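The other protein chains are all here in position, but one chain of the complex has been omitted.
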Amino acid sequence: MPKVVIDEARCKACAFCASVCPKKLIELGGPINQLGYQPAFFSPDREGECTSCALCAEMCPDVLIEVFREEKAS
Amino acid sequence: MEERIMLKGSVALAEGALTAGCRYYFGYPITPQNDIPEYLSLHMPERGGVFIQAESEVASINMLLGAAAAGARAMTSSSGPGISLMQEGLSYMAGSELPCVVVNITRSGPGLGGISPTQGDYKQATCGGGHGDYYLIVLAPSSVQEMYDLTIRGFELADKYRNPVMILGDAILGQMKEPVTLRDAKPVTYDKPWALTGPKGRKPQLVKSLYLKDGEMEVHNWKLAEKYRRLAEEDTMVEVDEDADADIAVVAYGSCARIVISAVEMAREEGIRVSRIRPITLYPFPSGEIRRVSEKVGRFLTVEMNTGQMVRDVRLSVAPGCDVRLLARPGGAIPTPQQILAEIRKALE
Partner (left out) sequence: MKQVFKRPETLIKTTTHFCPGCHHGTVHRLVAEAIDRLGVREDTIGVAGVGCGVFLYDYLAVDVCEAPHGRAPAVATGIKRVNPEKIVFTYQGDGDLASIGMSEVVHTANRGENITVIFVNNSVYGMTGGQMAPTTLLGQQTTTSPRGRDFHYDGYPIRMAEMLATLEGVAFAARVAVDKPANLRKAKQAVNTAFEMQAKNMGFTFVELLSACPTNWYMTPLAALRRIEEEMIPYYPLGIFRQRKAADYL
């Protein structure tokens, strides 16, 4: 399961999320959505680099990002 | 038990509001209606209510909007210039279908004008007053008893139709003292499932007057129009003192209608056959009764304390060919019974 889930259908491509990601794991320019924007998307195959810091979600003005973290095995 | 006591008009009105279950008053001082807020500032808290002296009439009407949206019976009172400042809020309340009672103890105008009795706000009161396609329910008391009774009725009508009600009085009605019978019966109340109380156990609710989607506003306007049609049908009030063989009918409302009573008595003593019509609701205007009387009486005299405002509604109501005359005294001047009698004689020449 991915750590960062972006609701790409509602994204307006403001790029706030990408601008704050400390590891630059979010890109802009996905396939045009129904609103007419090229949405943000999580860089493929870089899941392992995400620390689930959730800065992207905090910054998204349309609150379209959900962030998950793997629970540590006890 | 019903109680009969001497009361000043303003106090009777305030007592009427309390009897109607009004527990929220918001207002700003302006002469000649200050007796109302002064009385309520003392007595509203005693009966578990809230009195707020707002920073302006603009704030008053919007506090009223909030209290009405929350489902409470609420009132403000003011005069001429203050009522003008409330027009935006009244338009919003009519648009949002919020009930309230607004009292206008008029000042003569335009501008700062004067504080003597006048009926110069008829036009503003009966034509809606603010922007958009709406009306206020306008009640015109003519005695201290009616200052009390019509205020109670005003709260009932406001809730029944979810529309602002205006009580239109003047300094004569506000300042004079008369015996008043205080009501024993409980006022009629209405459920308000639309009120904003927080969405506990139900879906969130909204009070609004903004309609931007295609066609929405027209639908809403027609809904309001249907309400005003029903109002006219069910709740038009008028007092008719009819002489079946009258040669003339005199129309007047409010304090002015009291003077007309004296003039009509004097005319009848002279053998003049005269009917008297007193609109109690100015909106809806009692066009039906005026039309009915005018089918039999070819001459009308309208007496008003302005330059002639209600006369236009009388002319629109009468049967074709009926002669409608006007005796008008604006600017705080008060017509005398003798003057009205002279006009009646002149009309019959």
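The chains carry the letters A and B, assigned in the order they are written, with residues numbered from 1 in each.
Throughout what follows, a contact is a pair of C-beta atoms (placed from the backbone, for glycine too) under 8 Å apart; a residue touches a chain by one contact, two chains touch by 3 or more.
Only a predicted model underlies this, so the values are computations on that prediction, with no experimental measurement involved.
K.L.:
Which chains here would be touched by the one that got left out?
P.N.:
A, B
K.L.:
Taking the entire complex into account, which one of B:Ile5, B:Leu42, B:Leu206 or B:Val219 touches the absent chain?
P.N.:
B:Leu206
K.L.:
In the full complex, which of B:Gly89, B:Gly154, B:Gly169 or B:Gly332 touches the chain missing from this view?
P.N.:
From the options B:Gly89, B:Gly154, B:Gly169 or B:Gly332, the contact with the absent chain belongs to B:Gly89.
K.L.:
If I consider the whole complex, including the chain that's not displayed, which of B:Ala68, B:Ile259 or B:Val303 touches that chain?
P.N.:
Hidden-chain contact among the options goes to B:Ala68.
K.L.:
Over the whole complex, note the residues of subunit B touching the chain we left out.
P.N.:
These residues of subunit B touch the chain that is not shown: 24, 26, 50, 52, 54-56, 58-60, 62-72, 74, 88-89, 92, 96, 196-201, 204-210.
K.L.:
Can you name the residues of subunit A that touch the chain not displayed here?
P.N.:
These residues touch the chain not displayed: 1, 3, 10, 12-16, 19-20, 35, 37, 52, 54-55, 57-63, 65-71.
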